[in-house]
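I have a structure I would like to understand better, so I am pasting it below and will then ask my questions one at a time.
All protein chains but one are shown at their positions in the complex.
When the chains are written out, they are named A and B in that same order, and each has its own residue count from 1.
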Amino acid sequence: MAIATNFWIWIAALLTLAIYSFLYKDNPFYKFAEYLLVGISIGYGVSVYWHNTIITKVYNPLVYDKNFLVLIPLLLGLLMFSRFFKNVSYLSRIPIAFVVGAGTGLSVPSSFEFLFKQVYATMPLKLDFGSLIIVVGVISTLVYFFFSLEHKGFVGRVSRVGITFIMVAFGAAFGYTIMARVSLFIGRIQFLLSDWLGIIK
Amino acid sequence: MLKRTLLLIVFLILSISLFSENDGLIFLENQTPFEEFAITGKDIPNDGGGGIEIEWSFPDSLDNFFLTVLRKDEAGNNSIVATDLLVSSKQVRDVSSEEDPSRVKDGTKYYYTGILSKKMVDENFLNMLISKENGYSKNGIYIFNNDTFYVTAETDAIISKASWFNLSRIPVVISLILISFVFLYYLNLAKSGKELYIRKINGLDAVEEAVGRSTEMGKPIMYILGIGYVTDIPTIAGLTILSRVSKKVAEYETKILVPSYDPVVMTTAQEVVKEAFTEAGRPDLYNKNDIMYITQDQFGYAAGVDGMMMREKPGAVFLQGLFFAESLILAETGHSIGAIQISGTTETAQLPFFVAACDYTLIGEEMMAASVYLQKEPMMLGSIAAEDLLKVFIMVLIIVGFILSIFAYGFNIGIFKNLFDLLVRALQV
Partner (left out) sequence: MKFINFISNLDKRWIYLILALCIIIPFLFPVGFPMKTTPPVKSIYDFIEDSIPEGGVVLIGADYDPSTMAELHPMAKVIAAHALSNNLRVLFVTLYPQGAGMAQDAIDNVLKEWNKSNPENQKQLGKDITLLAYVPGVSAVVLKMGEDITQTFNEDGYGNKLSELEVMKGIKNYNDINLMVELAGSSVVLTWLIYANGRYGLKMGIGTTAVSAAEYYSYLQSKQAIGMLGGLKGAAEYEHLLDKKNVYGGRKDASIGMDAQSSAHIFFIILIILGNIAYFVKKRKEGK
């Protein structure tokens, strides 16, 4: 393998290096790459929304399929813009009420089922040390998040056990995150060494 | 004995093949590969109709065999439900759809048959079975082109129907009613003027210290709401805390910067800050441009805020809201410029970084409680108290489950096993 001849790989590699140059110190190359990323992501988002929402969800059904039911959600959506005009801004409450109502109706039962499943998973289906730890951990953590009682005496002691469990969990999460950050770096190095420089396969 | 059986089978095969009309087909009526070789079907419970569930339970040794399921309707028309399912999948659903409305209709009687085979089912054989004249009404063993197919007897008539209610969700309804009552009770209590206690949240007192020190150093304050939307609860809590912080900022006559990820959050933040400045009697200090939009790209946002921190060097950084992978990038940069940092989020995966890199951290629900603590609105105080009661309820549930399982499995007592099963089933919605 040899050094890349593809123009876009060169662009990607140079931008990667420009961002990493921030580790040395803030500089114009970093700033250029930063602003470029911010600008491109906005532009990309707008174009995707335009095609996948306006065109495929509104224009195509209206013009080609003659599906006039689309007008109802379209009208509701347009009412959102009434926020920009002070005297009619109350109209935007209609679509918001619709979204909040439907969203709550859909999510309440599902959230309950989700909670039930987690409580069920805490039930000790077999008696061993592991399930004892889970039960103690869950209960003491719940006690830590008790707000209507002062953390003194027995409650205070249990909540201290709880915060210990929380910190142990944070430690595990921290370890995993180091792994993740290293992986992200590895991904870039791999790109630079193989796709760009062609040093490794 | 074995020899005799084998001879008998060979004789049978020979005799049948002699009389068989079809050259490649041999049929042994009523023969089954094992006892109770059958499939069962039932209406799918708690659905909107148009669906039948077919189940089978064959010996494990047949797990890698294939099963093809056929359906016959009242008029005697046969059709294929599914071909070559792995026996180990144990069930298949026959469901009607808009594209294929010819499938299961509510109120019609259907009869199902299964075909078990080692190899994938032969198409010609299948066509022969489903053609009306030959019908597959006879169960038994078919040998077609040297492949063996075991055909089950037809199931009893099965009718699909739509259900009005999803009965498996009764525990959800009960919990919902229970929670609503608890919530309303505490809400009334709070409204009636009874003072509901809420414990002090560590870290909130530090707000004043952070703003004060930042002012002394002549540096601005940065308030980062994370990458949540205005519909996310942590973002809303973050906005409440922002109100308190900006009030202090106005009192100290310093500057607050709020870089935003979402335009709606940005507009809301502008309103919140403006109101707080007005309340503090300094609307003249409010500058709309200090609460600005960055981008809706996660790392674009992180890079933008990072650069801003390096340039503006705020004396205090608040990270309150919904954070994901950018959390450490932001907190680390804030730490490196020596700012006092007060963070809070509900994202468990991000909390470790905040704990490590910030001076004070509001962990999960503490954030919500903090916003209630600051506002002391009866509605919110009531909900905190109700939530605490529900936590007790969950704890009791888990402890009861634990005790039951000790008696059920530790001491092997039958009645506790039943009780434990009952509890577990209620939770499996």
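FYI, a contact is a pair of C-beta atoms (placed from the backbone, for glycine too) under 8 Å apart; a residue touches a chain by one contact, two chains touch by 3 or more.
Computed from a predicted model, the values in this text were never measured in an experiment.
Among A:Y120, A:F145 or A:F165, only A:Y120 touches the chain that is left out of the view. Residues of subunit B in touch with the missing chain: 66, 84-86, 88-89, 93, 95, 97-100, 297-299, 324-325, 336, 347-350. In the full complex, subunit A makes contact with the omitted chain through residues 23-24, 41, 44-45, 48-49, 52-53, 56-57, 60, 103, 106-107, 109-111, 113-114, 117-118, 120-121, 169, 172-173, 176-180, 182-190, 193, 199-201.
Just so it is clear, only the chains that are shown with their structure count from here on.
In whole angstrom, the spacing between the mean C-alpha positions of subunit A and subunit B is 16. Partner subunit B is touched in their complex by these residues of subunit A: 19, 22, 26, 30-31, 34, 37-38, 41-42, 45, 108-109, 112-113, 116-117, 119-120, 122-127, 135, 138-139, 142-143, 145-151, 166-167, 169-171, 173-174, 177, 180-181.
Here subunit B touches subunit A in the complex through residues 169, 171-172, 175-176, 196-199, 294-297, 299-300, 303-304, 306-307, 310-311, 325, 328, 348-349, 351-353, 355-356, 363-366, 369, 372, 384-385, 388, 391, 394-395, 397-399, 401-402, 405-406, 409-410, 420, 423-424, 427-429, going by the rule given at the top.
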